[in-house]
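Mind looking over this structure? Questions follow.
For this depiction, one protein chain was excluded, whereas all remaining protein chains were kept in their positions.
Letters A and B mark the chains as written, and numbering starts fresh at 1 in each.
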Amino acid sequence: MAFLSIQHATKTFAQSSAVEDFNLEIEKGELVSFLGPSGCGKTTTLRMVAGFEVPTSGRIELDGVNITSRAPNQRNVGMVFQAYALFPNMTVADNVGFGLKVGKKRKDEIQKRTAEMLGLIRMPQLGDRYPYQLSGGQQQRVALARALAIQPQVLLLDEPLSALDAKIRVDLRSEIRRIQQTLGITTIYVTHDQEEALSISDRIVVMSAGRMEQVGTPFEIYNFPKTAFVASFVGTLNQLRCTVLDAGQGKLSFDGQTFTATAPIRAANGASVVAALRPEELHFGKYDGENQLTGKVEAVTFLGGIVRVRMVLGQSQITLDALNERKLTLPKVGDMQMVSFPPHACWVMAEN
Amino acid sequence: MAPSAVPAPRVKRPTSGLRAWLGVVPFFLFAILFLILPSIKLFVGAFADNEGQFTFKNILQLFTEPSILNAYWLSIRISAVTAIGGGIFGFLLAYSVTIGGLPKALRTMLITFSGVASNFAGVPLAFAFVATLGRTGFVTALLKDVFHFSIYDTGFSLYSFAGLSFTYMYFQFPLMVLIMAPALDGLKREWREAAENLGASRTQYWLRVALPVLLPSILGSMILLFGNAFGAYATAYALTGGALPIVTIQIGAQIRGDVLHNPGLGYAMAMGMVFIMAVSLAGYSWLQGRTERWLR
Partner (left out) sequence: MSTQASSGPASNERSRAARIFTRRAFPLWSWLWFILGALYFILPLYATLDFSLRMERDTIGLKAYAEAFADPGFARTFGYSVFLAVVTILVSILLVVPTAYWIRLRLPEARRIVEFITLLPFVIPAIILVFGMIRIYSSPVNLPFTDIRLLAPLTTSKFGTNVLIVAGYIVLGLPYMYRSVDTGMRTVDVRTLTEAAQSLGANWLTIMARVVLPNVRTALLSGALLTFAIVVGEVVLASYLGLPTFGPYLFLLGQHRAYEPAALTFTTFLLTWAAMGIIQLVTGGQGQVAGAH
């Protein structure tokens, strides 16, 4: 049986539903991300697990116990907020020890645990500081330590890095993942940043407009998206409108050119479908066994590690990502170029 | 500071030369003439005796003359009572319309009314309370007719310390509400949620987080209320006609006719009052600074 089980959770406010029929089984020690744009219901779902929202219908079970209507201060889940929410009138040490103090633990136990936590977040000497004396990244680490100090069964993070600078975000997310794996604590991580979700999660739940779009590992979500929304929300995606020539063999026709995609195609011959293709799967030149398309270079953007080339094929645009190399000659705008990609890199998306 | 024939001005540069200070000359001139000079006159006068020689006698007499001590003590008492009472009830009112969960419309009503009430002080306020709690006041009559309870028989009088304090609340409550409502708004919802999440009950949250965070604000506001009441004159005069010899009324009497027979002493009284107001304002500012630092 799963450690944390969310069954048919629904939350309706007045006329609209924020979350509809959310179902998820989370194993012990897993880090699951809820990923989606603003308003997709990811934070509401998290808050239902925390107890700050009561589900309109549905059930939440933690380690076999039904916690659906339990008060938030009775659940033993630790929460980290987007706005840190450190108590301004207390030092770092007092903040971290707050849950233990409230739980009436002994003084020496509180001290020991606080020191342990401060060591875990690598800030052992900052116990006497006040929150206003800390940077954003430091405050968030303290918030994490505070949530973990009470040894919760589940750790919940609500967009913890949104308020921080880009560089700190990258450092801190690895830090969070490191701590999570060290402690083996079951974690739900809410974010709208797909890079964040992809890099640290065991599994991702992609959400949109209150519903779950897809659940899977980062690899699955990125390479085998089930819906158009997931495909375009996670990563850049080329979408080409084509006509099916031979569904069984995966042949498609586009702008007078033919190519082969993953077979079989679930549509009738002659139907109009959208073929999806990731930019990094395209490369310049001619390769055996691969599809070839020709188009005109419209823009070349140098992103550092990646060179992004936008090309025009007929009525559509196609983006190609090439890894940077020092011996690379950047294509010129206006050139006609041939690009190729293997058939398995391209798939036909379900219409919806 | 006439915006005269100066063409398109240069792009900003921190010009702190003499020319830059010209721009604030009118303001400073006004302040010097009508704020600073009068204050200095009083200050200097407090240290002069009847012959114009420098002396500390007047200041010392502030602490020895019984009528003056009495006046200060009375003023301090009434200011303290209305500051604490006004502070507590004002806080409860502010709480009720912010976190307390009353409908938004009531909050707007309270805030608007607080602005009105704090401006209503002085003669109109005194008259209004006479009409309410005077010997033939509305509430007095109501209590007598309906409950057969005559408040004046219990020794209560509107024209006493108790009555004046009760009247003062009309501008003390609103002042507290106007300061505390934003402060209570500043209590982030996430703090309560974080506290709950860590196992605290509502009482524990209030005792350990909310009240400590609000304390500088509350104390600072009470100090402000203290200063507010200390400097009040018109309400007291209109209500009691000078019967309650608080400091402001004494100073008023001194201005009209040198009742102390010693101008220097009058100035010293005024200075003593300014000193108390200054200390209270400083206290308020310092506590405000603390609040702002925490709630960055």
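One rule holds in what follows: contacts are C-beta pairs under 8 Å (C-beta built on N, C-alpha and C of every residue); 3 or more make two chains touch, one makes a residue touch a chain.
Computed from a predicted structure; not experimentally measured.
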- [ ] From the listed residues B:L35, B:L60, B:L211 or B:A243, report the one that touches the chain absent from this view.
- [x] B:L35
Task: Absent-chain interface as seen on subunit B, which is shown - done: 1, 3, 6-9, 11-12, 14-16, 20-21, 23-24, 26-27, 30-31, 33-35, 37-39, 41-42, 45, 89, 92-93, 95-97, 100-102, 106, 108, 110-125, 127-129, 131-132, 137-139, 168-171, 173-175, 178, 181, 201-203, 206, 227-229, 231-235, 237-238, 248, 251-252, 254-256, 266, 270, 273-274, 277-278, 281
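Methods note: only the chains that are shown with their structure count from here on.
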Open item on the list: Averaging over Cα atoms per chain, report the distance between subunit A and subunit B in Å.
Closed with: 55
Task: In the complex, subunit B residues that touch subunit A - done: 188, 190-191, 193-201, 204, 208-209, 212-213, 293-296
Open item on the list: Considering only the defined contacts, which subunit A positions touch subunit B in the complex?
Closed with: 50-52, 71-74, 76-79, 81, 83-85, 87-90, 98-99, 101-103, 130, 132, 143, 146-147, 150
